[in-house]
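To start, the structure itself, in structure tokens.
Every protein chain of the complex appears in place save one, which is left out.
Per-chain residue numbering starts at 1, and chain names A, B and C are given in the order in which the chains are listed.
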Amino acid sequence: MTTSTFGRMFSVVNFGESHGPAIGCVIDGCPPGMELSVGDIQPDLDRRKPGTSRHVTQRREPDVVQILSGVYEGRTTGTPIALLIRNEDQRSRDYEDLIDTFRPGHADYTYWRKYGLRDARGGGRSSARLTAPMVAAGAVARKWLRLHFGTTIRGHLQQLGEIEIPFEDWEEVGRNPFFAPNRSVIARLEQYMDELRKAGDSCGARVRVCAQSVPAGLGAPLAAKLDAEIAGAMMGINAVKGVEIGSGFGVVTQRGSQHSDEMTPQGFLSNHAGGTLGGISSGQDIEVSIALKPTSSIRLPRRSVNRNLQAVTVVTQGRHDPCVGIRATPIAEAMLALVLMDHALLHRGQNADVHLDVPAIPARAP
Amino acid sequence: MTTSTFGRMFSVVNFGESHGPAIGCVIDGCPPGMELSVGDIQPDLDRRKPGTSRHVTQRREPDVVQILSGVYEGRTTGTPIALLIRNEDQRSRDYEDLIDTFRPGHADYTYWRKYGLRDARGGGRSSARLTAPMVAAGAVARKWLRLHFGTTIRGHLQQLGEIEIPFEDWEEVGRNPFFAPNRSVIARLEQYMDELRKAGDSCGARVRVCAQSVPAGLGAPLAAKLDAEIAGAMMGINAVKGVEIGSGFGVVTQRGSQHSDEMTPQGFLSNHAGGTLGGISSGQDIEVSIALKPTSSIRLPRRSVNRNLQAVTVVTQGRHDPCVGIRATPIAEAMLALVLMDHALLHRGQNADVHLDVPAIPARAP
Amino acid sequence: MTTSTFGRMFSVVNFGESHGPAIGCVIDGCPPGMELSVGDIQPDLDRRKPGTSRHVTQRREPDVVQILSGVYEGRTTGTPIALLIRNEDQRSRDYEDLIDTFRPGHADYTYWRKYGLRDARGGGRSSARLTAPMVAAGAVARKWLRLHFGTTIRGHLQQLGEIEIPFEDWEEVGRNPFFAPNRSVIARLEQYMDELRKAGDSCGARVRVCAQSVPAGLGAPLAAKLDAEIAGAMMGINAVKGVEIGSGFGVVTQRGSQHSDEMTPQGFLSNHAGGTLGGISSGQDIEVSIALKPTSSIRLPRRSVNRNLQAVTVVTQGRHDPCVGIRATPIAEAMLALVLMDHALLHRGQNADVHLDVPAIPARAP
Partner (left out) sequence: MTTSTFGRMFSVVNFGESHGPAIGCVIDGCPPGMELSVGDIQPDLDRRKPGTSRHVTQRREPDVVQILSGVYEGRTTGTPIALLIRNEDQRSRDYEDLIDTFRPGHADYTYWRKYGLRDARGGGRSSARLTAPMVAAGAVARKWLRLHFGTTIRGHLQQLGEIEIPFEDWEEVGRNPFFAPNRSVIARLEQYMDELRKAGDSCGARVRVCAQSVPAGLGAPLAAKLDAEIAGAMMGINAVKGVEIGSGFGVVTQRGSQHSDEMTPQGFLSNHAGGTLGGISSGQDIEVSIALKPTSSIRLPRRSVNRNLQAVTVVTQGRHDPCVGIRATPIAEAMLALVLMDHALLHRGQNADVHLDVPAIPARAP
């Protein structure tokens, strides 16, 4: 069961706490023979890491990954790949005041009720820092998917607080600190964030992630539907409160004649489904959108209680992301990669003998 | 891995197809000694079953459940509980025309790509009929949760197409065929559905489901977060395209000072989180909202392809729900019950020794 | 986790009790497209079923299997295959006297301690009758293995009480009620059993099971070693107390120079390993031997206790196998088939891309 393990066949067990000696993960089930080095993983970690602009937390973590096992002479061996990231910047004194206090909107209170104790340093196990090993594991999955199917998995910020960000082009995403796909909004985003920081407050965000060139047939009825597993993976990302596949909540006001994507020999005519039908990939783009709540760590005073259930006021100091959604893009990409990878292996385990003599319907009609 | 099994400790494996001889499930891990009879399960199945009003499919299925194992002298024994529901109304001739055609918006095409074949009768395994065993299993979970924690799990229709349904009271939900919590909108809903049926089209819906009296401490970091598992379970329900916990997509435009729920010794002051913090239940109400797409089986002509990838036009006859969202309420309740039950057992397996001498914060301040 | 589910990818969840309405199983993960009918399964069930000779229990159970799902137009669909066997001969009055008494050597006491209650009718869930669904599932696995790899899985009685049964030929196994591979010992076995029955006592047995034409590469380090999973599956069969792979306990007095099987281009020169090296199949025959304890249900008086922990004397009436080992052969074959099948799918899920341009070493040198 292993409540820290993602995936069935390409499985990732995650360990560590925000301010412990190290965080990391063990990937089990990776196919053998794939070239793999730190160079395949570090770039994704660098995209996620803190301290890269004034709009994210100023904690300094180089997030340098080490491969401890599962790679021999530059290739995966098929045995567990252990990835280790040492924690460097452990200013835990920031948290000393909080040791007996539950911060509103944080997991402090629930961890305490569950485990009878908590690691108060930076959220301990509940810190978003623990997404780093998932990003590292996701990089391995992503490489395999790219090599096998030509799959590309990309994400971008879709909305920051009230500011919607119209999609312009993928190239721009890597050029600004917001993962925004539209150059013209960057200045507005910067100003918005600067004001927010000054106000000591935080804001929510919306992130879209999309996988292209995913083969039809991934996913399985009923407890392992591809969209269900994607939804679970996304909702498991820190701060996520909503997940949509394809048209998402837009379907409520759609008609059947409008929603269901027509097929022609030349391709699908639309993609309201977001790439899955009956929980199985259709070959269309997997389209996912997630909502991330505003950071709960803010400088404004909040009412709360302490361990003795006495009323207290909490003001969070320390170095926090005023919008956790900004750094969520590489995380969401990684989680999507992990789900797809797992299902690629599951699928061929069961269905490797299925051979159809008719080609798949193209993802979209020209 | 078992891609048809939900849950780790209270696990449910589901089997059957829409038009095969029977559907059912096996529940493994149910605690022993609980009184259980068909009378505990059948009422929930009856709420879900087809043919109860003119607004849902006219297929006639009594959905009578039999308990084949795991109950002895009226009590659960702790061993697997097999539940069987015979299929009675198997008018598969309705589907003869479709045997070589992929219906847009259905799983026909994806099943074929995955398995190399498909059961064309009523969607086979992909039919929403397969939610019946989950409802049956959910009834068992729900009873245990009620007996142990006093948990109540209830749902209602929140929106039908364009019509929003303001919450009025829970009592009304059981009195109308829409699971609508507001008597004043029933006439409008009926008229809306009648027009839709006449038009041969279908519409989407939004359903809310809520669990009260859930103890704090259920769920686990990182791969078994309670909200993540709820999201996965909900997205796995047929036709669901979006899931929200608490404020859901509303968080995008919230501020941290607004979103994070303040705590006082008298209780939480709000519930934007929807009952989970860091993936662990807080003792507040679990609040979930889901979006269901319009039925893809409509009488309006749609472009599609057949098994030889030739262009065809599809017009779906047969007896279909013009809004699958209507019957989704008991299904969503059941899925929520299953997730909570599983985590209740997981939690005490690991943490039965945790004893805090301070009471939990009340779900909401008076 | 599902403590009633065998297997990861080809998984079988088993349900039912000896004297409940039905027993059965759900197979999840079977590859699609394989021809399958009751005719593939019933023969194995018939080999296991009671009442076929005077040397086994006289309970009359036809053990007729029904396929409830997962097969469409004579082929597996890739979705769960539910198999149902109705219990017919439920003379539970035989057990009325025992309802408050724990029979020595039986699971009565342990079930009661675990669950707080027990189904006293024929051992309930702990009955060897529950091996029938495993035999049924094993027949499905066996067929797939035969079609894909030409694998044959066969077993026979190796020892009955003190009587060792030298292996003569496989053909004889199906011709006598003992699964004995040697015609010349049958008369002795019959006399032995008749005397035992007269004495009201029971005896142990040893069964060998062997799989040929198993491809190299099945199994995985470290928690899914093929031999470890075989050992687990075998020890899980009712009454089994010992398991050997290859030379088994004989290795204790072997030298390394004697045990390790030499390899030549023409084939392995011996098979002390029993077909696995490092937990992975080598292409040699999988050789397994198991020890089965004497039936605990005997007519001789035994000291025991009742539910109030008072001393009682137990004399078991009813219809019992005087040697459970006799009917164990098809069960052990089925369990071996299930483990191999599961690993065949797991292996190709992870390693489908591995292609060696050198042929495998033949199982044995000519």
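Please note the rule applied: a contact is a pair of C-beta atoms (placed from the backbone, for glycine too) under 8 Å apart; a residue touches a chain by one contact, two chains touch by 3 or more.
Small disclaimer: the values here were computed from a predicted structure and weren't measured.
**Q** Tell me which residue among C:Gly122, C:Gly138, C:Gly161 or C:Pro330 touches the hidden chain in the full complex.
**A** C:Gly161
**Q** Sort through B:Leu196, B:Leu345 or B:Ile361 and give me the one touching the missing partner chain.
**A** From the options B:Leu196, B:Leu345 or B:Ile361, the contact with the absent chain belongs to B:Leu345.
**Q** Which of these, C:Phe102, C:Trp144 or C:Phe178, touches the one chain of the complex that we don't see?
**A** In the complete complex, the chain left out is touched by residue C:Phe102.
**Q** Pick from C:Ile85, C:Leu189, C:Ala233 or C:Ala334: which residue touches the chain that isn't shown?
**A** C:Ala233
**Q** Mind pulling the chain C residues that touch the left-out chain?
**A** Its contact residues with the unshown chain are 1-6, 8-9, 14, 102, 104-107, 109-116, 123, 125-126, 130, 159, 161-162, 201-206, 216-225, 227-236, 238, 241-265, 269, 272-274, 276-283, 291-298, 300, 302-305, 307-311, 346-347, 351, 354-356, 358-361.
**Q** Tell me which stretches of chain A touch the chain missing from the display.
**A** 1-5, 7-9, 11, 13-17, 20-24, 26, 28-29, 32-33, 66, 68-70, 72, 75, 77-82, 84, 114-119, 124-125
**Q** For chain B, enumerate the residues touching the unshown chain of the complex.
**A** 1, 8-9, 29-33, 78-79, 221, 345-346, 348-354
Assume only the chains that are shown with their structure count from here on.
**Q** With chain centres taken as the means of their Cα atoms, state the distance from chain A to chain B in Å.
**A** For chain A versus chain B, the centre distance works out to 25 Å.
**Q** From the mean C-alpha coordinate of chain A to that of chain C, what's the distance rounded to whole Å?
**A** 45
**Q** So which bits of chain B are touching at least two other chains?
**A** Correct list: 1-5, 8-9, 14, 114-116, 125.
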